[in-house]
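Missing here: one protein chain of the complex. Every other protein chain is in place.
Take a look at chain A:
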């Protein structure tokens, strides 16, 4: 609490696209109301004014990809009473965690003529791999309604009500036709964390897993379902290895899904597995 008696809120960015903290500014109808209930003490996307810590609540966006950021997150943790990670980068390494399955020096040489100028880690890791995290909010990007639920819950000191069930529940709730059953479209909905409101099935495409794994996904059943829709093993591995590539359940799913190598042409899959 600061002098006004208002809880202080800080927003931090690590390797990311800015989309999750932008979600806060995209709460066009609620932003000024939220700003009246907290003291925004550190939110550089929104304000030059920075108050010293400690902070009651820190929202952390982005993953850890540099030695400097591995140190910075420790300082952020020390200054934060409650630390909430927001989004796929902060909770699962983000799309930049695709380097975890590759040779980062080779990656650097593809993008930069002088790789020696670039300081980067071989991995992109979630915040929880470095410090204790009090709460994780999934999504690439996070959902505006879930963000407001977390902020308001923390303000009154209760546990946020964020269900960990699958996208399929939301699909049924909005009476969307199941794209797998109706059209044979590949869909990660059965193993993906709810939160988006089943956006993709409602737009006649399969879920591509941007909210990361649900609680206790059924890997074998999903593998069978994806194969039945015609996805190759390589397609399936790529689907899991996208925006939540470092989420343990998705890493595990991609392994279970691949299963025993197919009779012909296993080389490609094996190469991707590393």
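We adopt the following convention: contacts are C-beta pairs under 8 Å (C-beta built on N, C-alpha and C of every residue); 3 or more make two chains touch, one makes a residue touch a chain; residues count from 1.
One rule holds in what follows: contacts and distances are computed from a predicted model.
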Q.
Since a chain is absent, check the UniProt entry for it and pick the matching name: "Inner-membrane translocator", "Cation acetate symporter", "Coenzyme F420-reducing hydrogenase alpha subunit" or "Acryloyl-CoA reductase electron transfer subunit beta".
A. "Coenzyme F420-reducing hydrogenase alpha subunit"
Q. Looking at A:16, A:192 or A:254, which residue reaches the missing chain?
A. A:16
**Q.** Residue ranges of chain A at the interface with the undisplayed chain
**A.** 13-23, 25-26, 28-29, 31-32, 35, 40, 44-50, 65-66, 69, 94-96, 98-99, 102, 104, 106-108, 110-114, 117-118, 120, 140-141, 196, 199-200, 202-205, 208, 210, 235, 238, 242-243, 272
